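All protein chains but one are shown at their positions in the complex.
Think of it as A and B in the order they're written, each chain with its own count starting at 1.
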Amino acid sequence: MIQRQTIDASVLPDHAFGSRSIMWWATMTIIAIESTVFALAIASYFYLQGNEETWPPPDTALPGLLFPTINVFILLVSLWPNEMTKRAAEDMDLAKTRRWIVVAVLFAVAFVVVRGFEFTRLNVSWDSNAYGSATWTLLIFHTIHLVTDLMDSLVLAVLMFTRHGDKPRRFVDVAENSFYWYFVVLSWIPIYVVLYWVPRWL
Amino acid sequence: MRGIQSALEPAGPQAEQIARLWDVFLITAAVVWLLVMLFTIAALLRRRPEIVPNAASPRVRNAVIAATGLTVLTLFALLTASIFTTRGIASVPDRAIQIAVTAKQWWWQIDYDDRDKSKRFTTANEIVIPVGHPVTVHLRSSDVIHSFWVPSLHGKRDMIPGKPPSTFTFQADKPGVYRGQCAEFCGYQHANMSFWVTALPFPEYAKWVEANRQPSRIPSTHTQRKGQEVFMNSPCPLCHTIQGTPANGKTGPDLTHFGSRRSIAAGTFPNRRGFLGGWILDAQHLKPGSQMPSMTLEQGELEPLISYLESLK
Partner (left out) sequence: MSEGVSEHGAHVASAKPLEEHFKKEGTKHSPYSLPGDEILHEQLEKTWSPAKGPFRFFMQVDHKILGKRFVVTAFIWFGLGGILAALMRMQLSRPDNTFLSADQYNQIFTMHGVTMMFLFAVPIMEAIAVYMVPLLLGSRALAFPRLTAYSYFMFLFGGILLYTAFFLNTGPDTGWFTYPPLANPEFAPGKRVDVWAQLVNFTEISAIAVAIELIVTILKQRAPGMSVNRLPLYVWSMLITSFMIVFAMPAVMTSSFYLASDRLVGTHFFNPAEGGDPLLWQHLFWFFGHPEVYIIFLPALGMVSHIVTTFTRRQVFGYTAMVLSQVATGFIGFGLWVHHMFATGIPALGSSYFTAASMLIAIPSGIQIFCWIATIWMGRPVWKPPFLFVLGFIAIFVLGGLTGVMLASIPLDLQVHDTMFVVAHLHYVLIGGAVFPLFGVLYYWFPKITGRMQNDTAGYVSFALMFIGFNLTFFPMHKLGLIGMTRRIYTYHPETGWGPLNALSSIGALVLGLGVIVYVLNGLISWKKGAVAGSNPFDGPTLEWATSSPPPEYNFVNIPTVSGHEPLWHAPEHAPVVTGLSTTEKEILITRTFDAEPDHRYTMPTPTPWPFLAAVATAVMFVGGLFTVWAFVIGLPIAGIIVTCWFWPTTPRKEGEAPA
């Protein structure tokens, strides 16, 4: 047997945050997939708009502005507890993480509630015309992400209060979940502009 | 090989230009393929040194670079040829004959337009054009997507519902009968949706147009009169129009000059007595799914009906 060099892996850490972790890369890939879905849905919206003389089509009212605009503010403010949760998780500070993740979840709940009102003020049904179909679909696509992340955050919040919470892996999960919330927020801004301002401007 | 629907046997300038472009591409492709094969075989069979070195040889590297350069040049030449042909077949002449073609599941409605409303007429599954004159077809679909294709005259063009008619210009330089077929899958009977384009010298074409502007012939024999009666008292007029009679249904082909057509059921059968009888009684067996129902007739009704339809020249 030839004497060979060895590298001892047991001295390496058993977790890592950010782009070092495999969860971060998986989250990034999922964000890439979902951004593509949003981009295609927005492209479809404009494609259908190109077929119409007026947008929204005649006899269709403009969508209400109030609730979505409230939601823009809720989302922007939510970035703050979200960032605090992320930092607390990266410091592996259990008490702080527990505190902030609850605040972040409350913001997400508020958003979902307002989203419910938003649907009632679209002023068009999905089966009235292609404009209605495109509008509803875009909003549903975003809502699916919103609700998914809310559920994810809820489960993690509960988890942090159990005996499973104080584990490095759980902190990585919390940090990645906060990272994903940035995507939910950032994707809302272009969708908000398309759904509520494009019919007013173009 | 001779074909009745062949892109390799062009009969007009558009198809001709494409066929010439095809020759260019075919020869280029054949040469490229043979060269690649030649080099592969040479690489396999060549004598080589005992020890295989892992490092690259500059000669091989240069050869790969040269081959890549040659590929780029060849593609550029082909691209240029292709773009010139695209322009060549797109030029639209000023005075073209205008014909509207509406595709339906699974047949073609042909409308000859005229500023004078009384000179317009409608036919089905057969387009007659004059030799040497450009023809512009206005393509529409009334249900799903179809595609209009007569390979001897031009490439194909899709007919998309909900869009304004798509226009497409071609010309036949030789008299003859050219077959066309729907090229976009359009459901159940996509396979049986063909049509004919007949190119006639101009005087004959003018005669044909004049004949088609007339209402249908009055039945001249007793049998034909009986046949007309059968036609009018059956559900036929609900779907078919015969100009000069009360029959004015719009679902099926216009039968005003049915007797002069080459085929029935969009090129599915020749227009002969036996096939026609079968078609009337058993359309759902001969072309399942088509809009034409299998008819039930009383004894002694079929013969006169066929005679009447055949008389509609």
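We take it that a residue touches a chain if its C-beta (ideal position, glycine included) is under 8 Å from a C-beta of that chain, and two chains touch if they have at least 3 such contacts.
These numbers were taken from a predicted model, which means no experiment stands behind them.
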Seminar exercise, completed: Contact set (omitted chain vs shown chains) is A, B
Exercise. Which parts of chain A are in contact with the chain that was left out?
Worked result: 1-2, 4-16, 19-22, 25-26, 29-30, 32-34, 36-37, 40-41, 44, 47-48, 51-52, 57, 126-134, 136-137, 151, 155, 159, 162-164, 167, 169-170
Exercise. Hey, which chain B residues sit against the chain that's not shown?
Worked result: 1-8, 15, 17-18, 21-22, 25, 29, 32-33, 36-37, 39-40, 42-44, 46, 48, 51-57, 60-61, 63-64, 67-68, 71-72, 75, 78-79, 81-83, 85-87, 89-90, 105, 143-145, 147, 149, 151, 154-158, 160-163, 166, 168, 179, 181-192, 288-289
